[in-house]
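Working notes for the structure below.
A single protein chain has been omitted; all remaining protein chains appear in their positions.
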Amino acid sequence: MSKSFLFGPGGSEITVRGTAPRYEVARDGRCESVEARSLPDGRISLLFADGRQVSGRARRRGGEEVEISTPSGRRRLVVTDPLRARLSSIREHAAAGGPEMEEVRALMPGRVVDVSVAAGDSVEAGGLLLVLEAMKMQNELRATHGGVVLQCAIAAGQTVDAGALLLTIQ
Amino acid sequence: MSKSFLFGPGGSEITVRGTAPRYEVARDGRCESVEARSLPDGRISLLFADGRQVSGRARRRGGEEVEISTPSGRRRLVVTDPLRARLSSIREHAAAGGPEMEEVRALMPGRVVDVSVAAGDSVEAGGLLLVLEAMKMQNELRATHGGVVLQCAIAAGQTVDAGALLLTIQ
Amino acid sequence: MRLLVANRGEIAVRIFRACRDLGIETVAVFSDADRAAPHVAMADYAVRLGPAPARESYLSIDRLLEAARTTSANLIHPGYGFLAESAPFARACREGGFLFVGPSPEVIESMGAKTVSRQRMTEAGVPVVPGMLSPAASAAEIGEFARRAGYPILLKASAGGGGKGMRRVDGEAELAAAFERASAEAQMYFGDGAVYAEKLVENPRHIEVQIVGDRRGGAVALGERECSLQRRHQKVVEECPSPVVTPEIRSRLSDAALAAARAVGYDSCGTVEFLLAPDSTFYFLEMNTRLQVEHPVTEAVWGVDLAAEMIRVALGDSLSEEVRRAEARGHAIECRIYAEDPARGFAPSPGTITALRQPSGPGVRADMGVEAGSVVPLDYDPMLGKLIVHGKDRAQAIARLGRALLEFEILGVDTTLPLFRWLLGESDFVSARFDVQWLDRRLEGGAVLERSGSSADEVVLAAVALASEAAGESGSRPDASHRSAWRQAGKIEGLRGS
Partner (left out) sequence: MRLLVANRGEIAVRIFRACRDLGIETVAVFSDADRAAPHVAMADYAVRLGPAPARESYLSIDRLLEAARTTSANLIHPGYGFLAESAPFARACREGGFLFVGPSPEVIESMGAKTVSRQRMTEAGVPVVPGMLSPAASAAEIGEFARRAGYPILLKASAGGGGKGMRRVDGEAELAAAFERASAEAQMYFGDGAVYAEKLVENPRHIEVQIVGDRRGGAVALGERECSLQRRHQKVVEECPSPVVTPEIRSRLSDAALAAARAVGYDSCGTVEFLLAPDSTFYFLEMNTRLQVEHPVTEAVWGVDLAAEMIRVALGDSLSEEVRRAEARGHAIECRIYAEDPARGFAPSPGTITALRQPSGPGVRADMGVEAGSVVPLDYDPMLGKLIVHGKDRAQAIARLGRALLEFEILGVDTTLPLFRWLLGESDFVSARFDVQWLDRRLEGGAVLERSGSSADEVVLAAVALASEAAGESGSRPDASHRSAWRQAGKIEGLRGS
């Protein structure tokens, strides 16, 4: 098994090769050997040649995204496989310029308390779009930039799941 | 779903009927209603009509045997389904008299340190059969009654699992 | 003896533990969202109140009293939040023939109305923030007040609230113009131009004193708690004792708190909150007529069981010997663990807790209202529980907090645990240099997000990622609430509620 990992767009790039429990980790041409063992709670315990031990956990977040938690904190990284192709595609994507069409999605499940706009309305950056209530908190969703509301997928009173499309703004 | 439960050979007998989450529990002709809900940790929370709440856990032990743990303690019971047939068969079995052939099995995984008998040997009640070492403790297995060793399934130095046959005594 | 807790979550669990220690039977109530919650599974009796929304369940006085009648409960404990400081609830309990575990409805009422409580505290000699008792007719009248109280002062709309129409004045030169503008704003916002002035306490700390009174006239103060670490006026981390309160200030604070308690005949566990100014003067803020979220830090340091004591005095017992003779030992810190994501502006993160690894060992206590598999519902305050550490002094408490946070793991929902890990690296926290605005100021710059994970070795991360995938540990179903959260981070920032 061999995969490469990218640390944020434009970040460093690390390749890991091997089969359980022994892996080789390469960065900038330097290579380290590590023994990896699954722990009962789903974490992975790594043991390096110098005796260093770190236990951490990986959770998939999206298609190519993995979140790793270790005692030093949490970071997200992108699995790139094969490396070059993905890398360039991500860079192209990042360079493609500002948003043309923005989908406003619910960040958490909740109830739509109020919708301040309708399809066809013009909105300014910072303008109130709607109010979503979750866990006793009212969250005001505001536009990040000016535009026209193309679609309004919800109505006041409706309950929405995390990730649900609320509005589309052009 | 309907099942009856027997509390030890010759113990009382209780029938439970219904589908989740509502069940009727009958004992001695009296019937109680109970709501049962699975908890995240696998326990069952029971709620009786008078508000009584008890959370407990069931674990299967053998084919017909279930061990129930509640805050009041732990007990084993036998699922009898259909009731009458099982009940009588168990009673017959219990009445069938003393042991004719005894299988001596390992109560815990361990290492056989010493075997004091061989096939064909006569043993007296209380006579040492073998020594099993587990978790730093030496356990001397002794005969419960006199007899002849029919079979000796293990040798000193061997590692055995829990439940493994060690000796057969007639 | 049977006690019903009209609450849910960790405080219901906490009170049930006290009941078990006292040999009192327990009655849980639950909404449809909480049938499988830990507080229900540990109770001797449990009664469904209604659907998830609080007004149809935990806030329904009728249903709560009905549940108490059904289960023949003798006592009703309100916990905190919900109906904990509702005089009508306390009165309904009394009239229904139940013992309410808390002060009388009259005491709750007298401390609930700010103006009444301010008046009674002034009469009892408890210092309150100096302020005018009626609207000012002119800038000159305010000037007169300011000369007595000292600048800076704060102009407030008499009809106002929520910070609108408030205006700071640093000296006499600014006064006339400020008065004009404040009055105009008050007219605009509230349709009433009346304005009055209060002394402005700058860079205050929030310090509160724990009191316990019985129904035989006994009352003691059990030291203070430091509650200045707040986010948007919500306490986040609490300590006992306050690192800046000297024995002399403590003695004055305790005297003031006891005077406040005696003035209203306080006969339960309660808290007197003060603002402490940098010059060590302090002012009465309000009195909380309930068991506080942060009571465990006082329990750890003073060696008492406040939840049990509150029940004892409600039953008519005198204050126990160990409460009367309690002495402080060491230092304790509490962290409130919320299902909120500090990296996304503390957005609530409801969902299912897929795994929960609690810390343990010397000086560590975790009071949790959830367990692995629990669903964190949308409908209530998102507090999951509390981590309390105790050590011989503040340095050891902080060290143990760091150790406990290394061991603590909650999966499935985002929590405020990373906030506390970040806090341990803040020199202002370690040296106790903070006031009530400090945390909000530090969070403005997205500080928590920045530090998170920055020290992690990337070789380690990559190796964990691959080994985890090889072992099938990383999970095949991505968590919906986090889908592509990294790339969306920019967008999320822009959408965050104000």
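Labels for the chains are A, B and C, by order of writing; each one numbers its residues from 1.
Just so we're on the same page, contacts are C-beta pairs under 8 Å (C-beta built on N, C-alpha and C of every residue); 3 or more make two chains touch, one makes a residue touch a chain.
Computed from a predicted structure; not experimentally measured.
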item	value
Contact list for the unshown chain, restricted to visible chains	A, B, C
From C:R168, C:K392 or C:R441, residue that would touch the chain that is not displayed	C:K392
Given A:S55, A:Q138 or A:T168, the one touching the chain that is not displayed	A:S55
Positions on chain B where the hidden chain makes contact	1, 3, 5, 7, 12, 14-16, 19-21, 23, 25, 27, 32, 34, 36, 38, 41-44, 46, 54, 56-63, 65-77, 79, 102, 104, 107-111, 132, 134-144, 161-163
Chain C, residues in touch with the chain not shown (by the definition above)	13-14, 17-18, 20-23, 42, 296, 299, 303-305, 307, 322, 329-330, 357-358, 360-368, 371, 391-393, 396, 399-400, 402-403, 406-407
Interface with the undisplayed chain - residues on chain A	37-41, 43, 45, 47, 50-53, 55
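Note that in this section only the chains that are shown with their structure count from here on.
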item	value
Distance from the mean Cα position of chain C to that of chain A, given in whole angstrom	32
Length of the line joining the C-alpha centres of chain B and chain C, rounded to whole Å	51
Residues of chain C whose C-beta touches two or more other chains	none
